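The block that comes next holds subunit A.
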Amino acid sequence: MATTTARPAALDPHQHLAHEARLTVDDRRELMRYMLLMRATEERALNLYRQGKVPGSFYDGRGQEAVSVGSAFALSPRDRACILHRDLGAHLLRGVRPGLVLAQMMGRAGGLTGGRDGNMHFGDKDLGCVGMVSMLPDMALVACGLGLAFQMRKEPRVAMTWFGDGSTANGQWHEAMNVAGVRKLPVVFVLENNQYAYSTPNSREFVVDPIERAAAYGFHGVKVNGNDVEAVLRASAEACERARQGGGPTLIEAETMRMHGHGAHDDMSYVPPEMLEEWSQRDPIETYEARLRDAGRVDLDVLREEVKAELDSETDWALAQEMPDPSTATGGVFATEDPVMGDGKAPWSRWAQEASNA
Partner candidate 1 sequence: MPQMGVSVAEGTITAWRKRPGDWVERDEVIVEISTDKVETEVPSPAAGRVAELVVEEGATVDVGTLLATIDTGSKPGQPHADESDPPPPAEEAEANGNGKAPPVSPVVRRIADEHSVELSAVSGTGRRGRVTKKDLLAFLEQGAAKPAERPLHIESPYKEEPAPQPSTPAEAAPTGEGERLSVMRRQIGEHMVRSLHEAAHCTTIVEADMTAIEAARGRLSYLPLVARATIAALREHPRLNATLEGDRLTVHDEVHLGIAVSLGEEGLIVPVVRNAHELSHEGLGARIKDLAARARSKQLSPDEVGGATFTITNPGRYGALLATPIINQPQVAILDLEAVVKRPVVVTDGQGGDSIAIRPMTYFCMSWDHRALDGVGAAEFLGSVKRHVEGWSD
Partner candidate 2 sequence: MPEITYLEAISDGLREEMRHDESVFCMGEDIGEFGGAFKVTDGFFEEFGADRVWDTPLAENAIVGAAVGAAVEGLRPVCEMQFADFIACGFDQLVNVAGKMYYRQGLAVPMVVRLPSGGGFSGGPFHSQNPEAWFLQSPGLKVVAPSTAEDAKGLLASAIRDPNPVLYLEHKNLYRRVKGDVPEGRYETPMGELRVAREGTDLTVVSYGAMVHTALEATEDIDGASIEVLDLRTLCPLDRDGILESVRKTSKVVVLHEATRSCGVGAEVSSLIAEEAFEDLDGPVVRVTAPDVPIPFSPPLERAVLPQVDDVRKACHDLLAY
């Protein structure tokens, strides 16, 4: 699997940096809660889809919850995120309520795009998120632009972006990796390798494990178990630190499995059943739950109850939202004022700690 590069990449002076992400009990609880919230929201959304309330297509990230939750947990409020369709956890972590997500999927006026875009094509700009487009991985380049702004203004801020294994075949991915490497942009590239790009397995997508390409573009790359939320968090926190300190970009390849089809319309019959069976044993929520129960510090039953209650009230809210007024369809093409992006929530206790230390 390893390749020999013509010229070894320059050694990253911060490569030895192994940031021990310090987590309190509450932090762990939050990690669990957001994974549960992501799964519950997507399950509820799938139900709504099957009830005919969701126009168009439906995509979820079942089985990949640890990737988006673990990586987004590392972001500080002033960081920015370009979130993809299987990373609902990142949206929730930044502060988007599940009801808004459901309303968005149902095309309601009260949803995050007012019905102007569907499924996971949204990003709450007031929480520092930029919404995705269908063409992948276009957002990787937008993240480079965000990083460019931080760099030019000499701010210790990070842009994080997610994409899948298929994207690494695309020219824009290479342009993003190259530009980030050339300028040492403060970007964290999270590659969710969920084994399939729609029906295309890795073996047909690339010959070289994408993690090796980080070195090819001159920066650090690390491969982690994408179903271990704390492992993902550690790698992400380290990558963010590197970026903040001017050490340039990082590519994190999180190995995981897409447990549902490409979309609800896909029966994923091309996936060998034994593969699914094997990965279901490694479910990120169940495995983390087991660890937390062993440690005995988090009341998981209460947590599940809370999440369910939250989803119930959020669903009711979303279902009560109206459909958009057709007469508004042609307005709002051009802006009249400059953009204003807000900061996201960041539940990691470290930020509160640092803020009080400051």
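Candidates were picked such that all candidates are chains of the complex that A comes from, given by their letters.
By our rule, contacts are C-beta pairs under 8 Å (C-beta built on N, C-alpha and C of every residue); 3 or more make two chains touch, one makes a residue touch a chain; residues count from 1.
Just so you know, these numbers come straight off a predicted model, no measurement behind them.
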item: Direct contact with subunit A in this complex, candidates 1 or 2; value: 2
item: Candidate 2 partner contacts - residues on subunit A that touch it in the complex; value: 80, 82, 112-113, 116-117, 121-123, 125, 130-131, 133-135, 138-152, 159, 171-172, 175-176, 178-179, 182-183, 332-339, 341
